[in-house]
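All protein chains of the complex are present and in place, except for one that has been dropped.
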Amino acid sequence: MGIIVDRNTRVVVQGITGAQGNFHTRLMLDFGTQIVAGVTPGKGGVKIHGVPVYDTVEEVVLKHRANASIIFVPAPFAADAAHEAMEAGIKVVVVITEHIPIRDSIQIMAHAKQRGVTVIGPNTPGIITPGESKLGIMPAHIFKQGGVGIASRSGTLTYEIAAELTKRGLGQSTCFGLGGDPIVGLNFVDALKMFEKDIQTNAVVLIGEIGGDVEEQAAEYIATMKYPKNVVAFVAGRTAPPGKRMGHAGAIVMGKAGTAESKIAAFRNAGVKVAEKPSDIANFLHVYTPKARKLEGEGTRT
Amino acid sequence: MGIIVDRNTRVVVQGITGAQGNFHTRLMLDFGTQIVAGVTPGKGGVKIHGVPVYDTVEEVVLKHRANASIIFVPAPFAADAAHEAMEAGIKVVVVITEHIPIRDSIQIMAHAKQRGVTVIGPNTPGIITPGESKLGIMPAHIFKQGGVGIASRSGTLTYEIAAELTKRGLGQSTCFGLGGDPIVGLNFVDALKMFEKDIQTNAVVLIGEIGGDVEEQAAEYIATMKYPKNVVAFVAGRTAPPGKRMGHAGAIVMGKAGTAESKIAAFRNAGVKVAEKPSDIANFLHVYTPKARKLEGEGTRT
Amino acid sequence: MKLYEHEAKTILAKSGIPTPTGSLAASPTQAKKVASQLHPPYAVKAQVLVAGRGKAGGILFANSLKEVEKASSKVLNMKIKGLRVGSVLIEEKIRVKKELYFGITIDRSRRCYVAIASTTGGVDIEEVASDKPEKIFKVFIDPTLGFRSYHARQIANKMGYSGKQMLRLAGILEKFYKVATEHDAELIEMNPLIETADGGFVAADARLIIDDNALYRHLQYKERLFSKDKTELTTEEIRAKKAGLAYVQLDGNVGIIGNGAGLVMATLDAVQLYGGKPANFLDVGGGASKQQVVEALNILLTDQQAHVVFINILGGITRCDEVAKGILEVQKEMGFVKPIIIRLVGTNEEEGRRMLTEAGIHVLDSMEEAAKKAVDML
Partner (left out) sequence: MKLYEHEAKTILAKSGIPTPTGSLAASPTQAKKVASQLHPPYAVKAQVLVAGRGKAGGILFANSLKEVEKASSKVLNMKIKGLRVGSVLIEEKIRVKKELYFGITIDRSRRCYVAIASTTGGVDIEEVASDKPEKIFKVFIDPTLGFRSYHARQIANKMGYSGKQMLRLAGILEKFYKVATEHDAELIEMNPLIETADGGFVAADARLIIDDNALYRHLQYKERLFSKDKTELTTEEIRAKKAGLAYVQLDGNVGIIGNGAGLVMATLDAVQLYGGKPANFLDVGGGASKQQVVEALNILLTDQQAHVVFINILGGITRCDEVAKGILEVQKEMGFVKPIIIRLVGTNEEEGRRMLTEAGIHVLDSMEEAAKKAVDML
């Protein structure tokens, strides 16, 4: 269970022969992800960690029935790789690559919408359903199977929070990064909808940051829909000045828009607990999600 | 009744202030078509034959609830006009304009598919549902309300055949021209499907010509689906040499593809009567469509 | 609008696609001079705007400058499918490992461009498509996506190439698509696209037809629409084109004028049905002016092959009185040098018929009757 990816996800790694692709293919295989093939144009025929490499995604879908892709292709070619995956019939595309031009990302998302493809990223650490599948670059050992769904705009901060939850006995259903760019495939509302349907998930953690308004949208959704599961939020960037990009291309306060204050206020108005510091999240979950503790016992098959 | 357009069709004329647009607006109004407005960029505010003119289709849809458009805009701007109509929410777009570049037409059709818009043309005489609505440049007096649906790849030849049918007492449900270009919005199979559902239509006439394979597709459809209504076909261009465009951009035999022989053979194999000359069509209809005669009596309210 | 091979190749070369080294020559002496800058062996290729030039002897090979001169002289004196050869392209002959095909054209059913590749090149692709469909690879191009580099790689891959050679071929295909869209190509081909002995790829022959309707976006070509040297049209066809008439010369004996492409085709068919043979297709179009009718009639009256002229007008936008005026003007100016059969119905029919009848010209009602009569007059 969990959302988007599970033990049946059949993964193709695009850009598998690059340094990053190669390295993380090994880590994903170690984790148990079903990697059925890799693609690097011009390198078809070789093997990487026992995984067969092809020239095109089309072949991989035909021969190995891949249904998800993780992209490590350099930015100038990453959009093309995403389009290739989508046209070949892949329904989940995780774009790890950062620095993709916005214009390219806009086209990726328009294409994805046409074909009903779920895009995670670009500029995401990926997605992990502990105990089942990992399409990403996150350190696997800090996660453990359980009932907390995490959607985040940040990589390392997610690890910080997930590690703390795990240490405190709160396992995770699925954790994923929306991506640090201004244009990404999923937002918090998408995440909330999916976590709502997932029976394994009994609480949701949203890790936001300055820039854009996905936090405000999520708050409105939670309030309007009387969201049935416990939600805890954290928003990074309270000290960020306007007009400056804080590392992520998408983390920027424009005038009065996209401030941490606005997001925190929106969450609080919607009745969502907002943590002042990462360690508070586990506290809130322990207090407000009694069911969360029950499911943890099961979360050890990893 | 009839297909695509009827007495409730609310028409905007794009390019209404041009010579063609102006002239045919008068003829369409005379016929009784509900023309709610015209559009010519930069001419907003004037009136043509009492019809208010606007700068944008968006306004017309808002203020006059137009749901169909007929386009007389010159070729270099016609594609833009079609996109404007579709984006404004118009669901039937009749493109009279000829000489639209193929690349532009391809984009029009892709956009139409996305939005579920019916495009007739380009390079079409338009569509007429006798007694109800006419979005086109065909002479109205040769048509009469009745039970024969006509879909045609040619203008004048349609008039020839419709006039003969009318003279012989065979009225028409709807007549329209697919358009003389290689890329057009509707094909014969689309026409057959719509005429099948239309209770007024009891027989269908398909007027084909050399080039492409919409006739072969129609024949296959009729055979496979055991098409329930009587179909008579005519194919122009038996004497056309390969490699030469016969007036229409789409009327060209490429090597061995698109010949009249191939089309006639396909129809005959599918059990469709093919007329050797235009006057045979009425003969075939009289012999094979007894019901056709019944409905004619009603076809006089024009 | 068809471009010459050498023009298409110049365009391809500019966009970075390898083409054979060579240049154009209009005389045997010039051909020899061009060849003297090249490495033997040489290819001497007739520049004509019709297909099937090879079979007609329009491509010769030469090993020496003397042979180039001789071959050029031969080719420059040829007529291919009725067209005079005005120039030859002298090129270095390529060392062929394999002949491939790559082209982009329009798929009418799917309403999109289609890229077509084959590992059997240098021959008619339609024949390959019907005889060995397994040797044909197609990509239907989604207009919102275009032909992307992965499409090029998919094709190169299916053609059996891998590694750097696959990437090299894919790179060429991608550039080729760019040429196609930038030129509004209705058809663009490299046939053959040659895999050379050293593993490279060269467009040994190229064909490019620009969508006539898009010529307003390509003004450098639009100018020559009416130039005989630069098109495959006959003098009469150019004359008709200038007058805004759609005219195709055929080899029968009944000259035909009508309005509307479908109606004119049906008129040709009817004439043949009754035993005649159409001398031409001539569509005056919708709303023809008196002057266009005059021009149309003049073309057919001076056509020695057409023994009878059959005018078939069904007026919609076209006005019968305007057509009648044209006919009367021709009668007055040059007289009818051959029998003319007229069928005239539709808009302003009465006025038109009255004018003609008063001038002693008989007018018919039925197209089929008129066709029969035209054949009877032969």
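Per-chain numbering from 1; labels A, B and C assigned in written order.
Methods note: contacts are C-beta pairs under 8 Å (C-beta built on N, C-alpha and C of every residue); 3 or more make two chains touch, one makes a residue touch a chain.
The structure displayed is predicted, hence computed values, not measured ones.
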Residue of A:Met1, A:Met109 or A:Ala223 in touch with the missing chain, whole complex considered: A:Met109
Residue, one of A:Val12, A:Ile71, A:Met246 or A:Ala266, that touches the chain absent here: A:Met246
Touch criterion as defined above, residue of B:Arg26, B:His49, B:His83 or B:Lys244 at the omitted chain: B:His83
Given B:Ile4, B:Val57 or B:Ala249, the one touching the chain that is not displayed: B:Val57
Contact set of chain B toward the excluded chain (per top definition): 41-45, 55-59, 77, 80-81, 83-84, 87, 110-111, 114
In chain A, positions touching the absent partner: 75-76, 99-103, 105-107, 109-110, 125, 137-139, 152-160, 163, 180, 182-183, 187, 207, 209-210, 212-214, 217, 234, 236-241, 243-251, 254-257, 260, 276-279
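Keep this in mind: only the chains that are shown with their structure count from here on.
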Chain-level touch network, classified as line, ring, star, complete or other: line
Approximate Å spacing (C-alpha centroids) for the pair chain A, chain C: 56
Geometric centre distance via CA averages, chain B-chain A, whole Å: 51
Residues within chain B bordering two or more other chains: none
Where chain C touches two or more other chains at once, by residue number: 142, 144
